[in-house]
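A protein chain is absent from this complex, but the other protein chains hold their places.
Showing chain A:
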Amino acid sequence: MSGVNRISGAGRLTPARSARFTFDGRTLTALEGDTVASALIANDIHLVGRSFKYHRPRGILSAGAEEPNALLDVARDAARRQPNVRATVQEVFDGMKVSSQNRWPSLAFDIGGFNDLLSPFFAAGFYYKTFMWPKAAWHKLYEPFIRRAAGLGVAPTEADPDHYSSRYVHCDVLVVGAGIAGLAAALAAAKAGAKVILCDEQPGVGGALHYDSGTVIDGKPGYDWAQATGKALAAMDNVTLLTRTTAFGYYNHNFVGLVERVTDHLASPEKSLPRERLWQVRAKKVILANGAIERHMVFANNDRPGIMLASAGRTYLNHFGVAVGKRVGVYTAHDSAYEAAFDLKKAGVTVAAIVDCREKPGEAVLAKARELGIEVLAGHSVVNTTGKLRIASINVARNGGGASRKIAVDALLVSAGWTPSVHLFSQSRGKVKFDASTERFLPGTYAQECLSVGACNGTDDLQATIDEALAAGELAARAAGAEGGAQVTLTGRNAFEWTGGMHGAAEGAGADTTVKAFIDFQHDVCAKDIRLAVREGMHSIEHIKRFTTNGMASDQGKLSNMHGLAIAAEALGKEIPAVGLTTFRQPYTPVTFGTIVSHSRGSLFDPARKTPMHAWEEAHGAEFEDVGNWKRAWFYPQAGEDMHEAVARECKTVRDVAGVFDASTLGKIEVVGPDAAKFLNLMYTNAWDNLKPGRCRYGIMLREDGFIYDDGVVGRMAEDRFHVTTTTGGAPRVLQHMEDYLQTEFPHLKVWLTSTTEQWAVIAVQGPKAREIIAPLVEGIDLSNGAFPHMSVAEGKICGVPTRLFRMSFTGELGFEVNVPADYGQAVWEAIWARAEPMGACAYGTETMHVLRAEKGYIIVGQDTDGTVTPHDAGLSWAVSKKKPDFVGIRGLTRPDLVKEGRKQLVGLLTKDPKVVLEEGAQIVADPNEPKPMTMLGHVTSSYWSSNCGRSIALALVAGGQARLGQTLYVPMADRTIAVEVSDMVFFDKEGGRLHG
């Protein structure tokens, strides 16, 4: 037996196909096709959770995506566990474990329920008032308390073992929603020959026909027509039908995000299947057919388990074959709820009464109710309910007062009417308009290529919906260029025309300030809270929303927005449209991070760039550091060495013997053309006309505002060809910067730019023995000091392969940078290493490179500069040409602030205690005893232990630094103050003789 409330012969599930699952440890039986909600109700379970703020017992309110209450924890196994799953959309599979949330120690007895008694202290906005003081209590007391108390689900602790996929797809017409309107629109578009995608969040097509019992389309019962139409559409080559697929976001230019739930309904999914699939759809036309959402009635204690939307009660009966109770009441302001009573009555369920707050219900439904012998109390309201963990009775009173009558019920179906679902339309930046006659917000001005049809467009009549949808489908298809022939006509009729509907509090919610008449179930917002917000001075709906948190839960107020708005409008004495509607944001329903992230996890999150020598470096024990996306060898620890020891050894070895360094990640741009020198004159501060082929120069690139943007050595290979190097991290933006000026400001220059970063492997050989190491391997280049002095470049061969050989140095030593085509990088490296190692040289990494360059006062752009440093600040005035009439940044350099006295300038710092190494980023002050806030002169940019100097060294940006040489300054740290002396930036080989060795 799949539950005591299952009615044999009712519903569309197959009784023979059952599935077992657990709810809070109790094993229950469901039928295949059940949602968790329908299976729980079948087993007579309505109590499924505790509310967010007051911990009130809560039940299942809806049968769809709008569910605010029934949020459960659903697990396949320990790692595959998801909190806050809506029981109304999660399908049951065999072996699933379901748990309630936000309760302790148990669902039926929850300590947090105490909050309900304390509710006077938890009024709207209490966060803003109660927890103001004392300030120190916030971190220790209030925030942890609120976080613990406010949490609904608990996130899983294990990594997600599932995989997710994503795909891009283009189509002519995307139809969102496969109810009557969506199916008709898709059919018309498809028959016209358009490439159509039709998606629906439910497992099957049909939309509202899931609950319907009286609609006939094309001569068939509505639901049967929908299934047949869905099948026909799915069989068409030009149609993609996606069920269990939610269109969650409508973005710019008809870009719509869909999430398809692929395996969450399967007991044992194939391993190859993704759990969810993200469809990124670009549609020429979008047809929105996402229907309407039924509103609940707002009255005192309207949140007891067993109270649910009338359409939900119908869905559970007509689709799942489950009665929501044995004695069901109906409370409504709309005709649609009557049909729920009719269906229940016909299925043998007792209908206690229909309470209708309207004086005049629709005549047709009223007549039918009489015919079926159902008591209708028109002009009456439910003024209160009883029942601790499940509704037990309703108190009904004549509108305007008088004695109330108690009616026993075990379920209550409610309906205040239907809210057109304009979420996606609003996301598309369309402007809604208020239809005063029906009191609904409907699509008004469209911002994108889309059309709304059916209930979401405010079209009520069935035939009008069908005609509107068919016309829209064909129109969209034609507009997208489809030229197919067939036109579609369909006829439909439904059992009753519906009238009625209301917003805001019904009688019985009262103007009382203590009655709990809930509008937002998920955030426990009551009608009184909205009134309180207005009394406290909130006049804009945006403020009211934030003060009360109405509509701010994960259901985004699908049920509560219109109620909240109507109550606010009434309290403010304004019309609804004058108060305004808040904007709907993506996503329509919550989307898992897994879906958004998709394949971009682990090694695919941010692909690593590796140099041609990476494998060798790995094999030789290098530790790596990330520089941009590059993996760079950081240092090469030998047995027993820590980082400090390894770097100290490498630094000594390079200066005493030599070192080999992988510099392949440096950005490289080939600048070619008759105007190449002219172009570089404009891009760099230096002059390039007078650089002879075969020579190199250190260049500084500025932005137009005069600040350093990048630097690097540029070699002139020929009159019309330069080999430009950039910083590792700067390569793409430097090329962008150059392209920008070349294409848009200096298009008259004949220059071509090519990124060659990955084409060249670069091996730096630095140190006194550098020449001896490479000389026997090099052909065609005279390496002697006379023929090939510091800052030279030549083309020749090394190890038989072509090379661009630079004589240059970022260490202050005799040095070469061997550029070879990337594919030869590792072979040439190994050949150089075979000579270097026996001489006592070492391989060194980026950390040693940093120390060695700091010993020489060579800056690193981005470490010693921060986008506010000029060449003059950095002590590089010599690199700024005074003769050129123009270069990028020339005018910026003369801005008043950039020539002002007292700018922060780059200097060296020597700690008074040579053993103390400063912390990079530490602040510098002149007077360590100055009361806080102290006057900060600048900060340490680079700081290292220098084994070659036998002491610590540092670079720092200090206000007026160049005038402070020799002064003592202080670096205050948490535990001590460090005295430092300002020095020049060269700590080693001040004369620079080693460069020319």
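Before moving on, here are some points about what is shown:
Operating definition for what follows: contacts are C-beta pairs under 8 Å (C-beta built on N, C-alpha and C of every residue); 3 or more make two chains touch, one makes a residue touch a chain; residues count from 1.
Methods note: contacts and distances are computed from a predicted model.
When the listed names "ABC transporter substrate-binding protein", "Sarcosine oxidase subunit delta", "Translesion DNA synthesis-associated protein ImuA" or "Phosphate transport system permease protein PstA" are checked against UniProt, the chain not shown comes out as "Sarcosine oxidase subunit delta".
Checked against the hidden chain, the listed residues A:Ala108, A:Ala367, A:Ala447 or A:Ala963 yield one contact partner: A:Ala447.
Checked against the hidden chain, the listed residues A:Arg17, A:Arg891, A:Lys912 or A:His996 yield one contact partner: A:Arg891. For the chain missing from the display, the contacting residue among A:Ser8, A:Thr27, A:Thr157 or A:Asn252 is A:Asn252, taking the whole complex into account.
The set of chain A residues touching the chain not shown comprises 251-255, 280, 282, 429, 447, 704-705, 736, 739-740, 743-745, 747, 885-886, 890-892, 895-896.
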